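Complex shown without one protein chain; remaining protein chains in place.
Chain IDs A, B, C and D follow the sequence of writing; residue 1 opens each chain.
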Amino acid sequence: MMKDIAIKAGYTLISLFVITNYGLLLGGTMARVRAKVQGRIGQPVWQPYIDIIKNNVLRTGISHGVMFYLGPVFRLAGGLGTYLFIPAVYGSLVFANFAFSGDLLLVMYFIFFGQLGMALGAGQSGHPYSPIGVARGLAQMSAFEVPFALSVIAIAAQYQTLSVTEFVALQQGGILNWIVFTNPLATIAAMISFLGMSMGNPFSIVIAPQEIPIGPPTEMQSSFLGMLQTNRAIFNGAKLVLFMNLYFGGATSVLSMVVKTFLIYLYTVIVGASFPRFRADQSIRFFLGIPTLIGIAAVVVQMI
Amino acid sequence: MIVVYILLGLMMLIAAVAAIQMRNIVSAIITAGVVSLIGSILFLLAGAPDVAMTEAAIGSALTTVIFLFAWSRITEQMKTDKKSSEHDSEGGSND
Amino acid sequence: MVSPLYILGIGLGIAFLLPLFEKLGKKIPRIITLITLMVFTLIAVSWVVMISGAVDKFPVIFNTIGFKAPFAISLQVGLIEALVLVMINTAALLSGLFLSLRKDSHWEGKQIVLFLTLVIGVNGLVLTRDLFNLFVFLEIVSISMYALIASNDEKHAYEAGFKYLIAGSIASAFYLIGVIYLYRFTGTLFIDQIVAMDLAALQATHPGLVFAIALIMLGLLIELKPFPSNGWAIDAYEASDPAVSAMISAVGASGVVFAFYKISSLFPPEMAEIVVASGAVTFVFSQLVGLRQKRVRRMLGYSSVGQIGIIVMIIGLQRILKIDDAQMIMSSAIILLGNHIFSKAGLFWLSDIFDQEQLRRVRRRPLMIVLFGVFLGSLAGLPPFPAFWAKWRMITVLAESDKLFLIIIILLGSLFEAGYLFRWFTTLLRDESDPGDIHEEQIPEDIPVSSSQTGVVSSTRALAALAENAGSVVEELPVLSVEDPTAAEKRNPVVLAVVAISSVIVIAAGVLLGAEFLRASNELLLLIPVAVLTAGILFDLLHLPHRIHLILAMAGISFYSYRILMGLDGIYLVFGILFLTGSLIQMISLYVKKSLHFGLIPMITALILSLGNLLISTTRLGFFFSWEMMTVLSSLLILRGRKASGAGLRYLLFSLGGAYSMLIGLMLYPDFSLLLQGVRDVSTPPVLAVFLISIGAMVKMGSLGLHIWLPGAYAEAENEISSLLSSVVSKAGLFLLFVTSSLYLIPLLPSGNIPVSVLLGWIGAFTALAGAFFALFQEDIKYTLAYSSMGQVGYMLLAFSLMTHLGWVTSLYMAVTHLLFKALLFLAVAGVLYRTKTRMMYQMGGLIKRMPISFITVLLSIIALSGVPPLTGFGGKWLLYTALIEKGWYLQAGVAMFASAIAFLYLFRLIHVIFLGQLKDEHRAMKEAPIGFLIPQVVGMIVIMLFSMYPSLLIGPLQRAVTPFFSESIIWEGYTVFSTLGYWNGNAVMYVTIGVFIFPLAWLLLMQRKHTRMVEQFNIVFAAERPDRPETTHFGYNFFAHYRRALGMYLTPWATRWWTGVVTLTDSLGGTMRRIYTGNGQTYAFQIILYGTVLLLLLRGGF
Amino acid sequence: MITQLLIILGAALILVGFWGVLTRKHIVKIIISFSILDTGIHLIMVGIGYIKDGSAPIIDQEMPVSRLAGNVVDPIPSALVLTAIVIGVAVTALMLSYAVQLYTFYKTVSIEQIKELKW
Partner (left out) sequence: MIKRIIIIITLIGLSFVLLPLFLNMEDAERLSELSQTYVTEGAEELGTANLVTAVVVSYRGLDTLGEVAVLFAATAGVTLLLGTKKKGGSVTDLLEERRGGSELLNTGAALLFPVLLLFGAYIFVHGHLTPGGGFQGGVVIASAFVLLLFIESDREFSHSVLHSLEALSGAAYVLIGLIGLWFAAGFLDPRFLPSGEIGRLLSAGAIPLIYSLIGIKVGSELIGVVDSLRRRS
């Protein structure tokens, strides 16, 4: 029993290590890609590492209270947890993570965990700009959840399962088995909402505060900020893995995982580079418009 | 016999309509008393002398009297009202 | 046996002599009259005693002169006569006492004489069996009333009296013509002899017979003030001295009613039908017109007319129905009559006492409130008052005779009546600061996004048109004490005692009847709440220490719960624990209350017991009784709120409407028993019944479209009450659905959904969504929580209507967990409100440092409520979506998911705005909430954690409870629960969450162990100027403005508009309708003659 | 024949009475109409009591007990009319008192102007 747990803990650490580094590198790479598209040189690929280390070694940190202190912890826990409830590589014992704890619904709801903690931490800072970002973020999140949820319902109805592992299993055996081909409507809806989820342009109003200091992390500094940056890498990875698993046949090896998630991420970057930013209410209206209709269509197709 | 009934009946009806149509209240009251009086004659003819007496005494006499008393009270008040409003010249007593 | 001739003879003799007695002393006539009335009452009582000893020997005929009827006039004493006379004479006695005891009583001389002749006349009306003699007594009664109206020496009294005279004279003329023709056709005036004749055969030889009877009927009917030819009567009720109005309404009208009953045995069926129609029309339309009425006495007049209308209807009905049914329904008429006599008299008396006192003081005068409550409740037919049982019996009989339409009429009229009566009540209870409307904060106009919100506000406000009218009731009531502020102190307490006697009579009669009705099904236990309420209110009236009271109450409830829960199993047990244990825990917080809060503890106790009674009632009556008790008590509890008058009224009306709808549904289902009994063989689904019952349940649950009452009620009630209502009482609707569904829904399942359940499902889904959205935009915490409850209960409805194993488990699971979360939230928020004294979120902030335990509670409960893992709320979501997808309700699942995302938003806002951000100056010295609030919170948190770790603890028993109805759909393997679609291991999720939480925390602690510096409150990297209006600068103000900007236009409250429309329509209908009351006596005369002509024409059409 | 005549006359008076009650504005006229209405009713009552060729139901030399049956009118309606007449005058007296008081308070005898109570 203890041995099992120890082995599982070890696997988990490996899995986390991989996803963290992958997430950080992906972030760095994409920043560069974005810069190239815009005709800039851009930052080094390892810039995220630099940021995190720099933040963590800062000598002093300022705390506004317990919740402020715990906010980043919640956030990171949310990211970690989300990742850990998704099987990253199909068939791999190391990357199976804790997928046995729950199905897709668990993952979808665990995403809120980190959001909540972050928002609470930012809230306690007492900075008036933090809640602005929080409000925008939450509002936008609830909107993009709709097409995504519909899409998930559609594929769950199609495959009569909610288990992520099951989904991957059912998509094995050829590219045409991928849900992107068996259920393109659901995939389209989900991929549009993924744009919102990754908070790139045109849905970057939440991140926008980092350019001018308005937004949830306004008051965060030193280790707190470092933790948030770590989380962004992991959480990004987790989301990519989830979408890969659900719509793109999952991955049977780390390599295919890397390739697939990279491509998925690239798609958001390309879209982001070619659109201006939406206001929060515009993005809500957008998500509840066409993507939701597509999602409903996907569901209705399953009902017929 | 029947003719008497019919005649009396017609008189009664005419008196009744007259009592209702008359402008002067005192005449109307007295005419209404006449209606009752003719009625009492009819009762007598129809073999109901008790009723006839009662109608004559109560229906025509007493009722007419109390009508007149009541009306006189009202006219009395009307007079004093008119007087008082004349005294007040334009005193608006539109209560 | 005392001869009834003594009543008439001695009574008249004394009446004749009264002018002489007056010479002996001014007070002597009063005393003699009172003694006479007492003797009358005693004689009547002695009859009742005697008759109930030997029913078969009665009725007895008493002859005059020494000749048998028909040769001489005879009087009859039977059980009904005796009972009616007891009631009438008691009421007269109380009236006499009231008249002589009230402040500045001028009851003397001719007034006493006329009072006495009135009573004697009514006695004669009841006793005599001779048609012409009836006329004579009718004239005695009428003339006494005409004259008594004028005893209020005031111009309106004369006006009203004259109109009354005109109407009465026309009625007498009709009656007299009818009588003489009836004599011509039958050769007798003795009613019994005419009844014994073959009237149909007579009709053949005398075609005029039916018209003779019709004229007699018409004469009496007009005296009974049928709508619409009753303007004169209402004027009289309004203009005369309230004590006289009480006499006219209670004593005079009752006598005429009885006379009408007496001659009803002559009616051919067609005529009886016309009478029924007339009564029904009167009942409904009088109440409708009453809705619009602002002057209290006139309103009482409409109510009187309506009450008499329903009795007229019954009198007509008993001629149509089978003999058994006729007797049954007639007994209900007698009960209604008695109920009317004492309550209406009581209200008129109270309205008189109010003339002498400052109205606003009533709120602080518990005894007055109790009296008012009793009378209004009994008039409105609420349990446990006599009218409730009477209406129940009526409805049962009507249901058996398939007269659904009449049931609807009765219930509709009752609803209207409850509406305006309780509008008055709420007005009286109103606090000075209460706007009388549902309170909602104003959003400043210059924020463009708020337009839709103001739309919500304004239309809700329009909906409270009733409450608005309530405002004017106050203004119209004369407040004499403006000049004499000490008037209230000079009042005569003895007068109140008279009124109290009347109320005691009503209560006692109600309880006795209840015992009689419930004994049949062995459900006497259901009366416990009434007993508890009475005892508790006495306890409070005596100003005994409330903590002892609380402890006693809680001990009582515990004992009761113990006894009840032992006998329950399955779903019943689940709800039992939900209702009883859930509320018991919440009662702890009442301990904090420092002073006596009148009626609070008794009402809560009775409410909880009524909820418990729902579980053990086995018959329709028992269930409906407990349901109504619950409704009434909840609304009374809501009304205690300082600004709750509008909300409480709305709650009452919606709940009553729902209850009535449920009642019709129950009645439609003939062989009904409320036991949850597996599968039953039902060939034809009573879809209408299901629909109506569901409406009843959905009102209680506040489902979309029927939720209008909800926000105000939860928000404006006191905090403990809101908590109890939203977490426990709202589940009663769910219980109703469960308990009735197995009878007709389950048998149909193999063939698929019945449409109603699909409809319910959609309603549930949209309720969840709408509740969440409404909650999102509230600035007021309690409104947020109120809408949140609405949304959550929507989920339960959705899950329930799935009609699958998993669906039902989900529904129950959510019910239990919601009880936990919402109770915790309400309690925590109650603590906050208790300390901050404000409900506006933007006036709070940073409270985490002052109220950490409350913060933790709120944090835990919002995590749980929004369904975020690892807490137990997620279980509900997991079950719900699994169940929905299994069933194939994909779109509903989509809506539910959207709703839960929105729910997350408002929940976050809740915690954020209250506890985080900058602490306000005025809250700097605040303390944590009182311990009474905290104890239940800590307990609740422990339970939540337990269920989160081990979901099987909760799901397991629920599963077993549902299993008898469906086959199992989920299986357990260790800690993992598997459905056909997915799986969930609450235990593992918990450990993983703890793991991933501790890991970064440890890192942080490690990295920052020395360097983290706590800073002062305002030490933030922010500098800007502060705008003018304080609330707009608050970060929490209009928090999710984007949403409103994005979706505001879709959020126009259709339901609110619809109900606004309904209310406005009803109101304006009443308003238009009452235009027929032009005030012109001649028009009234014309209406009477027209009415008579129309009835006669109808009758002719029938031949 | 006589019954018929009395009844039709009575009915006509009743109609006249109703007409007066419904159309006259003067309260005293309305009360007069009521008393005409009453007379009409009394006529009908007496008419109904009439027996063909009957005389008064009083025993005297010409009408000994043995001849009574068949030759006298019905005493019951007569008795009823007696009562009705007295009641009629009682009501009329009360109405008139009201009329007086109404004039005192409203300063008008028109029923159309006495309508402060309504709705």
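Keep this in mind: contacts are C-beta pairs under 8 Å (C-beta built on N, C-alpha and C of every residue); 3 or more make two chains touch, one makes a residue touch a chain.
None of these values were measured; they are calculated from a predicted model.
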Visible chains in contact with the missing one: B, C, D
Options C:53, C:66, C:493 or C:974, residue touching the unrepresented chain: C:66
Residue ranges of chain C at the interface with the undisplayed chain: 3, 5, 8-10, 12-13, 15-20, 23, 63-67, 70-73, 109-111, 113-114, 117, 120-121, 124, 128, 130, 132-133, 136-137, 139-140, 143-144, 146-147, 150-151, 158, 177, 181, 183-184, 187-188, 207-208, 211-212, 215, 1086, 1089-1090, 1092-1093, 1096-1097, 1099-1100
Contact set of chain B toward the excluded chain (per top definition): 26, 48-50, 52-54, 57-58, 61-62, 65-66, 68-77, 79-80
Chain D residues touching the omitted chain (full complex): 1-4, 7-8, 11, 15, 18-19, 22-23, 47-48, 50-52, 56-60, 65, 68-70, 72, 74-76, 78-80, 82-83, 85-87, 89-91, 93-94, 96-98, 100-101, 104
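The rule is short, and it goes like this: only the chains that are shown with their structure count from here on.
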Whole-Å gap between the CA centroids of chain B and chain C: 56
Geometric centre distance via CA averages, chain D-chain B, whole Å: 13
Sequence positions of chain C contacting 2 or more other chains: none
Where chain A touches two or more other chains, by residue: none
Sites on chain D touched by chain B in the complex: 1-2, 5-6, 9, 12-13, 16-17, 19-20, 24, 26, 28-29, 31-33, 35-36, 38-39, 42-43, 46-47, 49-51, 54-58, 72-73, 77-78, 81-82, 85-86, 88-89, 92-93, 96-97, 99-100, 103-104, 106-107, 109
Chain C-facing residues of chain D, complex: 14, 18, 21-22, 25, 27, 30, 34, 37-38, 41, 44-45, 48, 76-77, 80, 83-84, 87, 90-91, 94-95, 98-99, 101-102, 105-106, 111-112, 114-119
Complex contact set, residues of chain B against chain D: 1-2, 5-6, 9, 12-13, 16-17, 19-20, 25, 28-29, 32, 35-36, 39, 42-43, 46-51, 54-55, 58-59, 62-63, 66-67, 69-71, 73-74, 77-78, 81, 93, 95
